[in-house]
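Shown next, in structure tokens, is the structure this report addresses.
Every protein chain except one is present and positioned as in the full complex.
Labels run A and B following the written order; every chain starts at residue 1.
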Amino acid sequence: MSDTIHIQPGSVAHEAAHDEHHHGHHEQSFITKYVFSQDHKTIGKQFLVTGIIWAVVGGLFSVLFRLQLGFPGQSFPILETFFGHWAKGGQIQPEFYYALITMHGTVLVFFVLTAGLSGTFANLLIPLQVGARDMASPFLNMLSYWFFFMASIVMISSLFISTGPAAGGWTVYPPLSALHDASEGSKLGMDLWIVAMALFVVSSLLGGLNYISTILNMRTKGMSMTRLPLTIWALFFTAVLGVLSFPVLLSGLILLLFDRNLGTSFYLSDIVVNGQTLPNEGGSAILFQHLFWFLGHPEVYIILLPAMGMVSEILSVNSRKPIFGYMAMLGSLFAICILAFLVWAHHMFVTGLNPFLGSVFVLLTLLIAVPSAIKVFNWLTTLWRGNIRLLPSTLFAIGFVSLFISGGLTGIFLGNSTIDIHLHDTMFVVAHFHIVMGVASMFGMFAGVYHWFPKMFGRYLNTTLGYIHFWVTLVGAYLIFWPMHYEGLAGMPRRYLDKSVWRSFSQFGDLDKMITVVSIIVFAVQLLFIFNFFYSIFKGRKVTSTNPWGANTLEWTTPVNPGHGNWVGEIPEVHRWAYDYGKDGREFIPQTEPIGANESKH
Amino acid sequence: MQTFFIVAILLLGFLITFQIAKASEYVAVLRGEEKAKKQTNRVNAFMLLCFLILGLIGVYYCNERLKGKILGEAASNHGVLIDRMLYITIGVTFFVFVITQVALFWFAYKYQQSDTRKAYYYPHNNKLEVIWTVIPAIALTVLVGFGIFYWFKITGTAPKGAMEVEVTGSQFKWEFRYPGNDKTFGKKYYKNITGDNPLGQVWDDPYGHDDIYVTGEPMHLVVNKPVRLIIGSKDVIHDVGLAEFRMKMDAVPGTPTTMWFTPTKTTADKIKETGKADFVYEISCDQMCGRGHTGMRGEIIVETQEEFDAWITKKSPKYIDALKAAAAQKADSTKPVTTVSVSGVK
Partner (left out) sequence: MEAVMNQQQKRMHPHKFTLWVAIASILMMFAGLTSAFIVKSNLTGWRNIVMPDFFWFSTATILASSLTMQMALRSFRQRAMDQYRWLIGLTFVLGVTFIVLQWFGFKSLWDQNIKFNGSAGAGQFLYVIFGLHALHVVGGVIALLVIFLKAFFGKIKLYSSVPVEVAATYWHFVDILWVCLLVFFLAIG
């Protein structure tokens, strides 16, 4: 099923060689058009909507456990109404608390910011921006969504079993996650977690394969690799990271499944749990951490790179200026992609890792800061002397850069093993990764949604709501996570639900209250955004021009509501890179425009 | 009822915001979109500037409010190094933080859209790019240099004559063992663990006969005497977190880990220093280990050698208890004794 067969009805005749793959474009039923669709745009929207639903679930979990953190000991009878014995007496029970943070982490990291972010924008943008009618294999692409859907169903179902969902943290370290007797969450819930993640891995592999082959093989005429928009480059590296690291997680999880259910000793050794002596010897609990973080660290870049790509594109379009240092941006993406595979053990400095090995990982980890710094300086220079349109998408992109700086700098603390001895597994880590990965990527995603919403649905989002959304979220994010660093500096461990018995960590009561209140407000504003999103799909202002932002890239040469196949008639040919903004006194020059006779060179 | 009101108010707030937002869209269309766009652009640019200024003030204010709440001076030799590294890093990164954030928001404000400005076509400049590759690289090399230097000092072998204490974590408590007069721990094997032999000591090993077992009370350490902790776990992964000493090490079942440091302040010193009579060094479990993780708390008392000696001489080794228990068992039954003579040495 190659790209060439997806032709608009009424355009060129179908190729004879592909006759076995006729698509019934002429009369598509609801099912093939919206449910089992093979159109990359529809699949992208499916990922986005599923991701949004998951984001609400994951966000709600954080509100619940923030209530516990901000007001430990206080009773909220409504919780008991909803959650029964999990919140006995209106108080969140420890098992429930741990289930909540585990699901919160898993859901937001994997289901929202991996599937929801790459899934949405890779599907939407890759064919549109490289000039292809669809993905290399639309069928695998559809499967990718449905595997994600199945993963979602399994994960959701684990919330409703009597022993509750997995509760060992999103990192599911064994032995805790391997021993049924060690925690309620390590019973059936953990098996479901593993199954859901296995399905998820399959989904992201199918997606990743497609993204890579589409980008490398299906670019339109003239679209050389160095003319690709940075979004595509970022999505490409994201897919490479995913394809090479998710299988390793899968192998780690398979071994975990064996240890849990068949009595093998991959991770288990010398254990007496609940007074019961287990026969396992010779296992290594640290082995799992290596396998997990071999995915886990690339995973944070899988989350971050698409956001970086979109931010580069949006900052350039809206400052009406080329992205500064395209090749440097590309080089730094490449460097990040390579280094991402070489730093995983910085999560394991205090596990008894060989100190020499530790020092190697310090070096490699701090090396990653160099390409990151290059990117920041290039974004700043892109804004410099621009003519900046402060649309909601631009604001979110600027917010992304701000958060990426703040969170990236605290990474320099943690990457330094000497400091990490003190800060590891404290609230400092929580603050760090929320800013740099959680909130920053969310900002990238919001920027992307505001920017490409007109392409997705042919309508605009309400801008006023967009501004409210941005300002509350930006201020809220800093209020929540900036002071949290101080808790970590005091050594306060993460995953503690009540600090009152501790002498060293109980001095932040007021701060925790403030954080909780702010996070509830921020959560409410996200609901406002979601309302805006769904309302605007049906009732938003209609887009009238094909190129509302005056952008150069190919997606804006398609009709306002492109059909399956994207372009009516031929796919346009590309003659230049994507960033000729403000060149020779012209505001923008689309990629499809041939180089003029006396155009200046750069 | 109260919940109902809260929900109602939230909903109302939603509706109002939404109506205003919708209305503003219409107004914009009525007043001429271009004009309205320009105005929002100006407003947002101004707000970005305000955010920068208020944000920097906020950073300062936050620090003033909270700097007194993070721990005071480190109470161990390694802690001093770690704190020094921390402050160097704070210095470097704070400088970068201010410069880049100011540039970001200032540019966004200064170069906001205006009819009189044309964007400057500036696709690249190799010299600049090299500069901001090299400078961060140098800065990071310096940080890495310090970091690794301290790291090897901290993780290097403990000095000779260091005292040794074994720490064992299990859901959800800490147990300690001192090697006794022979300064050597006896062997142990996890399959020997029973109620009477909580660490699974192998009684055939004479080195273990004088080992002192302590639980349910603080670990005692001697001030200015290096101590090497041998850390293990019986069930899941725990972590010995010593915030006051700035030290931390995982407790992994099946793979013992170690760490060493020299406590430099007695508990009494700390009480004087902080003015808090209830001061005590705490051991926190820093690796999530199940439902009781939050409460997996241990205590440490740092004292002088004399005080320590007085404390430890009052303890009797577990072996003696085990012998006594065995004798008692023999006395009231003729069953063969199994608790004492366990052989399965690893």
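Methods note: a contact is a pair of C-beta atoms (placed from the backbone, for glycine too) under 8 Å apart; a residue touches a chain by one contact, two chains touch by 3 or more.
Every value quoted in this text rests on a predicted model; they were computed, and no experiment measured them.
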item: Left-out chain, listing which of the shown chains it touches; value: A
item: Candidates A:Leu255, A:Val272 or A:Leu367 - the one touching the absent chain; value: A:Leu255
item: Among A:Ala87, A:Ile126, A:Met218 or A:Ile374, residue touching the chain not depicted; value: A:Met218
item: Omitted-chain contact residue, chosen from A:Leu205, A:Leu395 or A:Met445; value: A:Leu205
item: Residue touching the undisplayed chain, where the options are A:Gln38, A:Thr231, A:Ser284 or A:Ser519; value: A:Ser284
item: Touch residues of chain A, complete complex, unshown partner; value: 1-4, 7, 11-12, 15, 17, 19-20, 136-137, 140, 205, 208-210, 212-214, 216-218, 220-221, 243-248, 250-252, 254-255, 258, 262-266, 269, 279-284, 287, 290-291, 294, 570-571, 573
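Convention: only the chains that are shown with their structure count from here on.
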item: Mean-CA-position distance for chain B and chain A (Å); value: 27
item: Chain A contact footprint on chain B (complex, rising order); value: 3, 10, 14, 17-18, 20-22, 24-25, 40-41, 44-45, 47-48, 51, 55, 58-59, 62, 66-67, 69-71, 78-79, 81-82, 85-86, 89, 92-93, 96-97, 100-101, 103-105, 107-108, 111-114, 117-125, 128-129, 132-133, 136-137, 140, 143-144, 146-148, 150-152, 154-156, 170-171, 190-191, 193, 200, 234-237, 239, 241, 243-244, 246-250, 252-255, 257-258, 278-280, 282, 284-295, 297
item: Chain A to chain B touching residues, read off their complex; value: 78, 94-95, 98, 168-169, 173-176, 179, 182-184, 268-274, 277, 281-286, 319-328, 350-352, 355, 358-359, 362-363, 366-367, 369-370, 373-374, 376-381, 383-390, 395, 398, 401-402, 405-406, 409-410, 412-413, 416-419, 421-422, 424-426, 462-465, 467-468, 471, 474-475, 478, 482-483, 486, 489-491, 493, 495-499, 501-505, 507-508, 511, 524, 527-528, 531-532, 535, 541, 579, 581-585, 602
